[in-house]
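Notes follow the structure.
All protein chains of the complex are present and in place, except for one that has been dropped.
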Amino acid sequence: MATDIAAPASVEVGEHEHLQLADRIWLHRAMLLMRGIEERAMSLYRQGKVPGSFYDGFGQEAVSAGAAFAMAAEDRLCILHRDLAAHVIRGVPPARIFAQYMGRAAGVTAGRDGNVHFGDRHLGCVGMVSMLPDMMLVATGMAMAFRLRGEPRCALTWFGDGSTSRGDFHEAMNWAGVQKLPVVFVLENNQYAYSTPLDKQFAVDPVERAAAYGFAGVTVDGNDVEAMFDATREARSRAVSGGGPTLIEAVTMRMHGHAAHDDMKYVPKEQVAEWKLRDPVDRQEKRLRALGVDVDELRAGVTAEIDAAAAEALSGPMPSVEGVLEGVFCEGEAEPLGDGHAPWSGFGSGGAA
Amino acid sequence: MATDIAAPASVEVGEHEHLQLADRIWLHRAMLLMRGIEERAMSLYRQGKVPGSFYDGFGQEAVSAGAAFAMAAEDRLCILHRDLAAHVIRGVPPARIFAQYMGRAAGVTAGRDGNVHFGDRHLGCVGMVSMLPDMMLVATGMAMAFRLRGEPRCALTWFGDGSTSRGDFHEAMNWAGVQKLPVVFVLENNQYAYSTPLDKQFAVDPVERAAAYGFAGVTVDGNDVEAMFDATREARSRAVSGGGPTLIEAVTMRMHGHAAHDDMKYVPKEQVAEWKLRDPVDRQEKRLRALGVDVDELRAGVTAEIDAAAAEALSGPMPSVEGVLEGVFCEGEAEPLGDGHAPWSGFGSGGAA
Amino acid sequence: MATMTYLQAISSALRDELRADERVLIMGEDVGEFGGAFKVTDGFVAEFGSERVMDTPLAESAIIGCAVGAAVVGLRPVCEMQFADFISCGFDQLVNVAGKMHYRQGLAVPLVVRLPSGGGFSGGPFHSQNPEALFMHSPGIKVVAPSTAEDAKGLLHAAIRDPNPVCFMEHKHLYRRVKGDVPEGVFETPFTARVARPGSDLVVICYGAMVDVALEATADLDGASVEVLDLRSLVPLDEEAILDSVSRCSKVVVVDEANMTCAAGAQVAALIAEKGFEDLDGPVVRVASPDVPIPFSPPLEAAVLPGVERVKEACRELLAY
Partner (left out) sequence: MATMTYLQAISSALRDELRADERVLIMGEDVGEFGGAFKVTDGFVAEFGSERVMDTPLAESAIIGCAVGAAVVGLRPVCEMQFADFISCGFDQLVNVAGKMHYRQGLAVPLVVRLPSGGGFSGGPFHSQNPEALFMHSPGIKVVAPSTAEDAKGLLHAAIRDPNPVCFMEHKHLYRRVKGDVPEGVFETPFTARVARPGSDLVVICYGAMVDVALEATADLDGASVEVLDLRSLVPLDEEAILDSVSRCSKVVVVDEANMTCAAGAQVAALIAEKGFEDLDGPVVRVASPDVPIPFSPPLEAAVLPGVERVKEACRELLAY
């Protein structure tokens, strides 16, 4: 069980059982937006417009795009620091993302938290904390609530290869396994934890552990957005039908440094070169071209969207310091997470889109 | 790998490859001392002479006796709350154990820590903390030091089935596996964590996890002291010869309540009855009788020793309150753990005995 | 009005909330069939089922983290730590995930953590801790610590209905020793201080198990009129009530059971030194456990925990100042 390899992505040309052409274009668009937004943000960072440090997911776009696309509006997500496409799919406008990076008032956290540490509670997302992989337990708890209320809903979170070494990984995997909870764990294996390679992090691929917790573990080509979608869709249907959790290991590569400052000297040139050939955006682009999609137009549209969003964010104010001490506690009624967008045609309307 | 069952204990009568008759008697004596001391301590508790609560390991004597007996003087142990026989084997005199239970000056912690929370640093033992299974990491760290210094030594710790749910279990297993450390983890599966049965603690027997951490996992009849010795001896030689850690699951049963106050209503009568037939002391006793040992004399000797020890402890003073605020910090030189007794004939002299 | 022990009052609040609000859920080790290490949830499974009174794996980080997840999707989890000391194992989820959530992203985390705390019965270094100061120092967590049966019930009702993470410090030593009249049904006690006994010569500021100690120690101090202020809530801290007592009494002894350094009492004393300075007629005296692990053996434990004698002595000296 632990190592069933998920069905390979459907052949380059030809139909996809669950994805209509519009879906496949949406997936590509999400990846293009992620890459474009992060590249723009990186240059804004270099210009000193993005405070703190800056993390991106270059080369890993398929992991968050494919997995998030399989989630329903009423599902709940904990999105991590290499997963920008998931925010895009759930419905966070690019301008708010830029504002978030720049610590502006219009950012998702209005400048209170930084760069990738955000989640739009109105879109069913809990913003991550830095401590990895704490969000695995939050996702497990959300799934526990769904199970207790008998709701056919699912929680999903991403986390990295390095963070599997921490106790919270185990406590979440074990709890989810014991209670057979509707949760999907997406292990983003990008070969490194900061500078630390896999062999210093674990002796056996963590996907092997799933069986020891009593649930399914699958390994997926994390650079194939449709394969990521397929594996996540299956995991989700297993979850909502009472089949319990799934650990999906998305095999990918962190193509940039850990953060903006990191020249990743520690990564062999050949490794980067080899993975460059498997770029997830190129891959989906080929697929779409073969299907007759005008990808250049798509790109142009995305670029225009990003230009406008960046401009909008740049023109927005920094947060005002009045009220900086407010909001430590909730004063009114506790308002639970709201639903997010779910553009996949499989959800009919596209959920709350 | 994960489920190799350790070789069954050698047939009742007949030689044992690694245990001379004296060793087999020693093992029995250690179990008799553990049971006798704990039964006496329990009645002292009922008389109000043992403060706080009282935990015992009735029915589990073989687990600590068999495992500790395989450890060399220069090895290091973290002994848990059902493992009194390990203290006896390392050389803690019964009188000090009684004094410890009663919070007297002569106790191993001189009244500073309670009941089973002790370890004699002069005998190579680190006293446990309550937080379970924190000591797994301490044992892992000791093993790491042995490896770094190239010393053929081993660290061993026990822990319960329930404590495998905690993050520290995972962090220790993973670290030990990645660094292939000379550490032996003895999982004491006594069917319950306080009132909680196994099926609420994990979906798959934790011994299955060993393989997922890259090392050996073996299941042993935890009520057969010689089988425990065999499995631990093998694990230790694997460890000191660079073969890495071993997870030994000792299958046993907690025959008493979690602590003195617990009537264990939650345990089915039949379960207790069934396990009563597998009592580890009876089992070793049969073995020895068949080998012509005068077990009654042995028992009589142990009882006399316990009477004397209890009397000695009872006559000892409570700790004086002067100096109660001292010793929070070490003022002099840091003195590492000393060697313990190692009575097994396989160590020749019997180590520091 | 019914007479209940402190422990019965806690059980009663939990039972009432489970009946009143289907979102309420109890999670912890051995809280189900067994009814909890201290029997606070005894019989609950029979009435509410094992899903709403959930036996969890032995995993404090998971208990807090999963409770956060359940809370943000609409449940009202009440977590039990088997002993307060074990919160150290769930500390990160509590302070970094639960505590900072609302400030960072406006997401409320209605969550209660029950912490059976304190010493006095030879619990030793790991079953006697009073960790409240750790939570007070971590923004975003409310902290309450009842000293009476009535407040135990009222504060727990209020905590469960609060939209924020609340640490409910229940003192083990009070469980069965403290009895009192408790109003029928649901009532919420505000997170404010309470004058346990009015006075004018000196005020002893305290909370939890130290309130009875203070009352006993000052019941008859050569006729001095000693006020006892029971803080009840540590976050929010009732600065107004504290400063009001100080202005009326001018002499202050701050008592808490936790280790002295950076304890709740340090915060109270610092507050008074800054905002009540002009009202002071003497040093702000503190009584607390010295900075040592709480020892197991009865004579040692008694020498470390603040008791009636030490409080008496501190008050006498200050009155004579």
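All chains are identified by letter, namely A, B and C, in their written order; residue positions are counted from 1 within each chain.
Simple rule for what comes next: a contact is a pair of C-beta atoms (placed from the backbone, for glycine too) under 8 Å apart; a residue touches a chain by one contact, two chains touch by 3 or more.
If you're wondering where the values come from, they're calculated on a predicted model, not measured in any experiment.
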Inset, instruction - Just list which of the chains on display the missing one touches. - result: A, B, C
Legend entry - Given B:Gly36, B:Pro51 or B:Gly119, the one touching the chain that is not displayed: B:Gly119
Inset, instruction - Using the definition of touch stated at the top, determine which of C:Gly32, C:Pro77 or C:Gly265 touches the missing chain. - result: C:Gly265
Inset, instruction - Would you indicate which residue among C:Pro57, C:Gly140 or C:Gly180 is in contact with the undisplayed chain? - result: C:Gly140
Legend entry - Hidden partner chain, residues of chain A it touches: 51-52, 103-104, 107, 109, 111-115, 117, 129-132, 162-163, 165-168, 193-196, 200-202, 266, 318-321, 324-325, 328
Inset, instruction - Could I get the residues of chain B that touch the absent chain, sorted low to high? - result: 76, 108-109, 112-113, 117-119, 121, 126-127, 129-131, 134, 136-146, 148, 155, 167-168, 171-172, 174-175, 178, 327-337
Legend entry - Touching residues (missing chain, whole complex) on chain C: 85, 88-89, 91-92, 95-96, 99-100, 103-104, 125-126, 133-134, 136-140, 235, 237, 254, 258-259, 261-267, 269-270, 272-275, 277-278, 280, 282-286, 291-293
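By our rule, only the chains that are shown with their structure count from here on.
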Inset, instruction - With centres defined as the mean of C-alpha atoms, identify the chain lying farthest from chain B. - result: A
Legend entry - Whole-Å separation of chain centres (CA-atom averages), chain A against chain C: 40
Inset, instruction - List the centre-to-centre spacing of chain A and chain B in whole Å, with centres computed as mean CA coordinates. - result: 46
Inset, instruction - Calculate how many whole Å lie between the centre of chain B and the centre of chain C, each centre taken as the average of the chain's C-alpha atoms. - result: 37
Inset, instruction - Could you check chain B for residues that touch two or more other chains and list them? - result: 165-168, 200-202
Legend entry - Per-residue overlap in chain C, given as positions that touch at least 2 other chains: 56-57, 59, 61-62
